[in-house]
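Here the complex is missing a single protein chain, while all its other protein chains stay put.
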Amino acid sequence: MATLSIDKITKAFGSLTVIPELSLTIPDGEFCVLVGPSGCGKSTLLRIIAGLEPINSGRILVDGVDMSGAEPPERGVAMVFQSYALYPHMDVRRNIGFGLEIARTPAAERAGRVRRAAEKLRLSGYLSRKPRELSGGQRQRVAIGRAMTRKPKLFLLDEPLSNLDAALRVGMRIEIARLKAELASTMIYVTHDQVEAMTLADRIVVMNGGRIEQVGTPLDLYHRPANLFVAGFIGSPAMNFLKGRVAAVREMRATVALAFGPQLDIALSQRVEPGEDVTLGIRPEHISFSADAQSDAYVARAALVELLGSDTFVHVREGDESLVIRDSRGRMARAGDSIAISFPASACHLFDKPGRRISQGAPSGFEIDPAAAPA
Amino acid sequence: MVSAMRAEVMQAGQAGAIAGRRAGSGASRLYLFTLPATLLFVVFVAYPILWVAGQSFYTRSGSGETSFAGFANYAVVLGEPTFWIVVRNMALWGLITIPVQMLIGGLLAYFIERHTIVFRGFFRTMFFLPVVTSVSVISLVWVQIYAPYYGIAQEYLKHVGIVMATSPIGDPKTAIYALIVVNIWQWTGFSMLMYIAGIANLPGEVLDAARVDGARGWRLAVHVIVPMLAPATKSLLLLGVIGTLQTFPIVHLMTGGGPNRASEVFGTFIFKQSFVLGDTGSGAALSVIVLIIALALSLLQIVALGARLTPAGKERQ
Partner (left out) sequence: MTPPARLRVRSVVIHAVLFVVLAIWMVPQVYMLSIGLRTPAQAFDASLFTWPVTFDNFAMVVRDNPLGGIFLNSLIVTVATVAIVVAVSSLFAFACAVLRLKGSLLLYTTLLTTLMVPLASMVLPLAILLKNFGWVNTYIGLILPYAALGVPFAMVILKSFMEDAPRELFEAARVDGCNAWQTYWHVALPLVRPALVFVTIWQFIVTWNEFFLALIVLTRSEMKTLTIIPMQYSGLYMANPGALFAVLTLIALPLILLYVLVQRAFVRGLLAGAVKG
């Protein structure tokens, strides 16, 4: 367990700056997920935290102690690598206990810790096997075991699930969640998969181009994305974005005219001027549609309908914009049908031209009722 | 495109992130890893080369005095007719042994790897045995083989109508060729083994794809396998050139460079100048010349062909 403070660090490889100044504090015991698209710097940041990469400026503090130049073991770091990096010539027992072996832990104690880790990870029968005799999931558990036995202050995981097939991934996600409950470490987890982030994290750090876009709990990010990037990154399928213009402003409410058609009334958190270009964001699961046209609902034609059994996805196109609607209540439609779409104002997000959120967003815990007509 | 570039630069940076870098005493101690090799090199290789290079600029007069001679030794050496015989011999040696060994070795490798199963290990081992036989044994055996009256070469050549007046290694016209035959006999197994490794490591999927495309048997071999063995071929070429220039014990033991210098090679020439005649100056000049030729030819191959000493390693972007 340890508090990690990253204080104004920068990182460049030669002349290429990958992380222009970044600061972040991860409190003791938190499960923090670094998420973002490829090349955003999340893996680099993890390696910097681990001590595998030096920083160009700034400080790394573990429990208040400056560890900027320190080696991984000094920082109390253990790491699960993306490729697991198991020592191929050592059996599982030795792989798991290797860190302790190097630290000159007495053999009896080492054997005990290895045994307990193996039990927790259901590897007890595999201790004498070599990595090449194990399946992908088993190898991953060995990698976790190796990190676990060192009782680290900081437990780092670098895209641990990306090498597994889909079915295995779900199972391992649950295992990691279980681990999170058992271990006392501060855990830092890197992934490009926002579903993993949403399900595992206490807090998520969304990164893009070496910068932090937003830090918050999963639901924070879901209900109150700070900008277009976070809004489009979190949530699957992604949020719909529609172009619009501010028609009128009254106190802290704006009437927005969408190129798509309807006009909506949105509560603001920042001032805007009439005539400004804005972007409206609404999640597919918050739009509702019905076959019978209600008087003030907006009518459109379903271009494509995907039936998944549990969900129905309806794709609508208007000009050069398109919309995806997700319905989980069993409503049906066919391609070519005319449907009435309604956008609940409380579920709409508004972003200004540079991409920052200017609407109030939903308070957390707010139940969005898609049946509510637009105001 | 930008992200690909980033990935590359990051990779290069990550490369250094092994075994930790701390300012101060830690880093310099790591150079201890390179110390033994460097020490051996400096004492037993660098020093002799430099000594020889230095010697090449001095001559020793009859009375034993040494005097600075500038490039005189080089001029003398290059002017000697023997030098040009040597160059001719070395060219012949390289131009004959390298392709022939590659061809025979390659054919053997192909048939052994792709068309035998039970006897594969047997053939691989047997053809390599001449490589592990010492040169002193080989030279004496072949001298016997080549002997005109009691050697078996004569016996078999009789059937083809050739009668030898003297041993092939005693005849100035045929000496170098006789030696080349011995060299090919000894070292083909090495080429074979390199090609065996190359063939065994050909990605199966590419061969399957070629077969689906309709290439089988001979055509598969010529149009797919041979081009894919290019790294091994280039490697053999590089090693072959270096080895040719280094040729010495076999010639020294079988013909001594004779008769009448007909089979002289660089090694024997240097040996005679330095040891036998005691003319260390010209022997040294010769050594430097050979070194320069070896470096030049090797660099040429590495730069122009991308040859490497072992065609190992994955393709690095």
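As written, the chains take the letters A and B, and residue 1 is the first residue of each chain.
The working rule: a residue touches a chain if its C-beta (ideal position, glycine included) is under 8 Å from a C-beta of that chain, and two chains touch if they have at least 3 such contacts.
It should be emphasised that the depicted structure is a prediction, and the values quoted were computed from it without experimental measurement.
Trainee: From the list B:Leu40, B:Leu103, B:Ala209 or B:Leu300, which touches the chain that is not on show?
Mentor: Only one listed residue reaches the unshown chain, and that is B:Leu40.
Trainee: Consider the whole complex, including the chain that is not shown, and state which of B:Ala200, B:Val222, B:Leu277 or B:Leu300 touches that chain.
Mentor: Checking the options B:Ala200, B:Val222, B:Leu277 or B:Leu300, the one contacting the hidden chain is B:Ala200.
Trainee: Suppose we count only contacts with the excluded chain; which residues of chain A make the list?
Mentor: Touching the chain left out of view, chain A contributes residues 50, 52, 71-73, 77-79, 81-83, 85-90, 98-99, 102-103, 146, 150.
Trainee: Considering the entire assembly, which residues of chain B contact the chain that has been omitted?
Mentor: 14-20, 30-31, 33-34, 36-38, 40-41, 43-45, 47-49, 51-52, 108, 111-112, 115-116, 119, 121, 123-138, 140-142, 144-145, 149-152, 154-155, 185, 193-194, 196-203, 228-229, 231-232, 235, 242, 245-246, 248-249, 252-253, 266-268, 270-271, 274-275, 280, 283-284, 286-287, 290-291, 294-295, 298, 309-314
The criterion applied here is as follows: only the chains that are shown with their structure count from here on.
Trainee: How big is the gap, in whole Å, between where the Cα atoms of chain A centre and where those of chain B centre?
Mentor: 58
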